[in-house]
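Input: one structure, supplied below.
Every protein chain of the complex appears in place save one, which is left out.
Coming up: chain A.
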Amino acid sequence: MSNIKGKLIAVIGDEDTVIGFLMSGSGELNKSRQPNYFIYDKNTSLAELEEAIRGFINRDDIAVLLIVQYVADMVRHVIDNHAKITPAILEIPSKEHAYDPSKDFILKRAQRMFSADDFK
């Protein structure tokens, strides 16, 4: 990675989402010419998307992965099976698709946390 210490923030989303976060200074092309962002559009296949998200999850220089929720829905099986602490995966809204808390994997997991039997 460049001169800065610490890990990167990766982004998977549509063009506006990626441009927005690149403007905020999170974008990087590493020594192997691998970017820490991936633009999903109508021509992106599911295989390419899966390869991108698995690639980011397996990199050890990424601490946070931001992914627009409507794209996360397509790779829900990858996200639900993600058990490592980093990268922390965060679902975000896109320009055209609002955030739905009922689909967020963290919130769904939290809502299943307690049951009446626990308090017996």
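By our rule, contacts are C-beta pairs under 8 Å (C-beta built on N, C-alpha and C of every residue); 3 or more make two chains touch, one makes a residue touch a chain; residues count from 1.
Heads up, the rule we're going with is that contacts and distances are computed from a predicted model.
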{"item": "Among \"Vacuolar ATPase assembly protein VMA22\", \"Protein SEC13 homolog\", \"BING4 C-terminal domain-containing protein\" or \"Trafficking protein particle complex subunit\", UniProt-listed name of the chain not shown", "value": "\"Vacuolar ATPase assembly protein VMA22\""}
{"item": "Residue numbers in chain A that touch the chain omitted from display", "value": "1-9, 15-29, 35-36, 39, 63-64, 66, 85-86, 88, 90, 92-95, 98-99, 101, 106-107, 109-110, 113-114, 118"}
